[in-house]
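Of the protein chains in this complex, all but one are displayed in their positions.
Per-chain residue numbering starts at 1, and chain names A, B and C are given in the order in which the chains are listed.
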Amino acid sequence: MTTAAATAPVAPQTKPSTGLGFLMSLTLLGLLLAMWIALSLATDTFLTANNFANLMRQAALWAIIAMGQTFVIITAGIDLSVGAVIGFCSVIVAMLLQGGFPVWASVLITLGVGVAIGLFHGFGIVKMGLPPFIMTLATMTALRGIGLLMTNGATISITVDRFTDFSRGALLGVPNLFWMVILVAVPAFVLLHLSRWGRYIYAVGSNAEAARLSGVNVSVVIFLAYTVSAMLAAFAGILTAARIGVGVATTGDGWELQSIASSVIGGTSLFGAVGSVHGPLIGSFLLTTIANGANLLNINPFWQRIITGGLIIVIVYFDQMRRRRR
Amino acid sequence: MTTAAATAPVAPQTKPSTGLGFLMSLTLLGLLLAMWIALSLATDTFLTANNFANLMRQAALWAIIAMGQTFVIITAGIDLSVGAVIGFCSVIVAMLLQGGFPVWASVLITLGVGVAIGLFHGFGIVKMGLPPFIMTLATMTALRGIGLLMTNGATISITVDRFTDFSRGALLGVPNLFWMVILVAVPAFVLLHLSRWGRYIYAVGSNAEAARLSGVNVSVVIFLAYTVSAMLAAFAGILTAARIGVGVATTGDGWELQSIASSVIGGTSLFGAVGSVHGPLIGSFLLTTIANGANLLNINPFWQRIITGGLIIVIVYFDQMRRRRR
Amino acid sequence: MSLAETTGTHGSGPPPDRLGAATPILELRGLDKRFPGTHALKQVDLAFLPGEVHAIVGENGAGKSTLIKLLTGVYPRTSGEIFWHGRPVALATPHDAIALGINAVHQEVILCRHLTVAANLFLGDETASLGILQTRRMERAAQAIIDDIGFRIPSGVLLGDLTIGQQQLVATARAATRGTKFLIFDEPTAYLTRQEADQLFALIRRLHRQGVTIVYISHRLEEIFELADRVSILRDGSLVSTARIADTDEPTIIRGMVNRSIEDVYHKEEIPFGPPVLETRGLTGRGFQDISLTVRTGEIVGLYGLIGAGRSEFVQALFGRHPKTGGSMILKGEAVTIRRESDAIARGIALVPESRRDQGLCLNLGVGFNLNLPIFRRLTRGLVISLPAQREHADRQIRDLRIQTASRNALAANLSGGNQQKLVVGKWLSHGADLYIFDEPTAGVDVGTKVEMYRVFAALLKRDAAIILISSYLPEVYELADRLHVFRAGRLVASHSHKDADHETILAEALGT
Partner (left out) sequence: QQPVIPIIVKDTTSFFWQIVLAGARKAGQDLNVKVPELGATSEADINGQIAILENAVSSKPAAIVIAPTQRAALGKPIDEAATKVKVIGIDSAADSKGFTSFLTTDNVQGGRIAADGLAQGVQAKTGKIEGDVALITALPGVGSLDQRAKGFKEQLAARYPGLRIVADKVADGQATTGLNIMTDLITANPKLVGVFASNLIMAQGAGQAIAENNLQNKVTVIGFDSDDKLVKFLGQGVIYALVVQDPYRMGYDGVKTALAASKGEKVAEFVDTGANLITKDNMNSARSQELLSPKVK
């Protein structure tokens, strides 16, 4: 026991998600499907192609940042900056596009900015020895400031239609935004679950000292995790800009908690070494479905919050029960 | 090692703050004093009785919730609901007062509501086995909803002047709100640093299994920590209502992160077992001083964020350096 | 199974006179424990007599620690009954056990690293006046207790700053002071040298004289003959036999444990030495000074010393975990400075660290994961890790070291202590290094597996590797090391060739007397 139990006083010992992980997330998938079935019966609008496309589009942004966040959390870290990176990068990409850069260059440069932010996080955590919470809180605050300063608090409209149309388009009936989730999830899955670097991420989260003594370069692994997270947040920022057609420094506010919540609902442990790529995906779909369902059922927005809170408890409770029985 | 080092990949092993803790927080206090001196030199308004009273009033609310948060974090938990509890309890106390209850009864009942919320958190974490992050995220969402529902999204003006005047009053030249911090800090210090229960809070955060094997009732300790946090948040809610003269369900938004940040800046480790009562106090004063100073120096609000981010990094870096050298 | 027939618990005749009263202080009937995938204890019937020292032995994973954990309320039992002075008791929580005066020193130190030694000693039993903890008073009391036992540990330091051996001593002092009636030691000597072990034995004898019933678990059989009145053998979760110590002998016990005979424990082959693999000249760093020694291919160099003598710090510096501050290091004829662990590994050094929990294992990850961690690079095909190769390697280690686990995917945390230790050793065995450093490799490992490990050592040597072996168990280094260096307070104080000095001399050198 030690680690997990020692630090997580009462959190029941959860099993790691390598190998049998997929089976484990079945409960969660089951709950998601149950909600979908319930909503299909309760409304005649839920089970329509159009609404499903909406659902996919809505979940896409959260899913992408939740996957990145998961990399960080598995190393027993946390990335509070994702929301701010989204806002900041939406501004960057909008400025580049309006400055006449071609779409591909704007996107690449913005992703590069994301990578730079991730490396800076790694630097603060590894080289300066700052707690991840503090390091990413500081950049969260500062990045919003820089974004606001660059735009003077205004929004930057993107007039490049090719860019904004993308978020509305679909391929083979599936919204482009959801294809982007797949585009991210597949390499993320390979990296985390199939490659040796993924193994190292788990090892660092489980016992950094043991990992180090086994020859794992712990610093590089931490740099890697924060870079993945920041890069995916930058990507989500680009997609947000495409979706709302503007760059706004304040967009993505509060999404850090959303992404952590999606990840934890998806079975990630904040104490590290437990988590998967598919878990946060399902987690973000669950949260999106709650919001979408409440809108379709036209539930009073205040009740909507109460119900969301209650459902989070219920969903995670059932998921925990199932895990424990395993 | 296990716990701390295993889970906190690169954070250097920090010493616990019992005994020598006070010495350790000297760096932080030193940094705070340095900032005060710098601001006194840079502006002729900082070092005035009036401004200091402002500073104390402003820091008071954050200090109170940061202390409560620290109890929870030392058990290796987290309480995301503090901000929502503040909003919710400001509504409760406003409704009670407007409903004709005497001030003392309104305050006591509201504190009782805080205790109930804390017990509910304990129940979810201990009995249902939910991760603290999820449990308190759920109540955070739901409490805001309930508060909004109760007020129908509006604010409730408090017409009991005796109540609202309190927050502006002073005793012996010290603002009442700051006396409230002392009123909270003294018993909190005794509880955490001098009593058996405080010792158990550290023990549970350090190694819950070891605590359990020593006959410590781990469940009770966890209930205690979350109850302290929620009760102090309720108290902060009451003071907020007194300060702003209204009950608003949405007030205190984002304060959960502020309180965690104050606590972590004050030397608390998110992996548990490391922290003190005075640390978060100084932490919240640091954050308040940054805001106050930036306003007095008339720094552009966007720059203000950038500077806040930068200062957080610098402060914690120096603090870490000092700790490591010890 | 003649042993079982003659000395079954229930069938045993009147207890020996010196054991006094006939009603057992604690009696187990049909005690059973199942974990998911493992039947750890199978219908165990066992009686502990008041005032006896009762040893329990068995292979790794036989169920010894599980038995102890059921007696101390750590785990609930699956079925069976427990009687205390003839009355059935629940023993469902640690609190129940404490209330009865049952206390244990668990195999893994289960204490709070962030609290001081004194705080740990009195955890759950603090001295307070008017609700205020008397920290000073407790510190002084703790120091008195520790000094009285003869351990040298300051009571005001944080537990996390102690070495694992010292932590185990704290756990011992803690259990001993709790005014217990029934005290259990689960491999208390795994990390202790003779010197500390002697202090521990003195303590046990003193408690024994005071009438405390003692259960003692160890893989070092000579300790059992030194201390115990009776011995019970567990195999595969079942009780094989209980016998009076006077009625049995070592080969019988070993046969009961492993179901076969083991003669030559310290199997040593004549392997010719080759060129030096490693030379250190005046190497200095945190915890050690001025260490000069040479390790050649085919050679086992043993390091002996008391707890905190600096052996572990020395080898960790060789491995790049800590920086050296002086001296030089020559590896395969080349002066090198090793800055990080991955350098060391790339240069052909492997380190099996001392503390399996802190340094050796990712406890909340799988058995296979841990075994493969150092060689994921080698298991990678293209971009991804080859799952068959990963499985194959893990299974081979599990087989070769006879690691007892429900599956390759079981969590390392769910293995028995000795099996965890096998993981720590096993993960390096297929690494193919030139210099293997083993720091307490056999801590908590049963005698059968030890023999396997020693054979593996020999095989490594034959492949032209060199070995540095640290052990706090003098017989082990004494028998196996071709050259034995004695450390004291961070310095190398004496060196011996194979068996050219006796135990007493070496011990005296380690102690500095």
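Throughout what follows, a residue touches a chain if its C-beta (ideal position, glycine included) is under 8 Å from a C-beta of that chain, and two chains touch if they have at least 3 such contacts.
Owing to the predicted nature of the structure, the values given are computational and were not obtained by experimental measurement.
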item	value
Chains in view that touch the one left out, judged over the entire complex	A, B
Touching the absent chain when the full complex is considered, from B:A34, B:L108 or B:A154	B:A154
Full-complex contact with the absent chain, from B:G245, B:G267, B:P280 or B:G309	B:G245
Residue ranges of chain B at the interface with the undisplayed chain	43, 45, 48, 50-51, 54, 57-58, 61, 148, 153-155, 157-158, 164, 168, 240, 243-246, 248-254, 291-292, 295-296, 298, 300-302, 305
Where the unshown chain meets chain A, residue by residue	43, 45, 48, 50-51, 54, 57-58, 61, 144, 148, 152-155, 157, 159, 168, 240, 243-246, 248-254, 291-292, 295-298, 300-302
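One rule holds for everything that comes next: only the chains that are shown with their structure count from here on.
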item	value
Chain whose Cα centroid lies at the greatest distance from that of chain A	C
Centre-to-centre distance between chain C and chain A (centres being mean Cα positions), rounded to whole Å	43
Averaged-CA centre spacing for the pair chain B and chain A, given as whole angstrom	28
Where chain B touches two or more other chains, by residue	1-3, 5-6, 205-207, 209-210
Per-residue overlap in chain C, given as positions that touch at least 2 other chains	357-359, 363
In the complex with chain C, residue positions of chain A that touch it	1-4, 13, 15-16, 18-20, 190, 194-196, 199-200, 202-203, 206-207, 209-217, 273-274, 326
Of all residues in chain C, those that touch chain B in their complex	72, 74, 94-95, 98, 106, 110-116, 119-120, 123-126, 128, 131-133, 135, 156, 158, 160, 355, 357-359, 363
For the chain A and chain B complex, residues of the former touching the latter	1-3, 5-12, 75-78, 80, 124-126, 128-131, 133-135, 137-146, 148-149, 153, 204-210, 218-219, 221-222, 254, 257, 260-261, 264-265, 269-272, 300-310, 312-313, 316-317, 320, 324
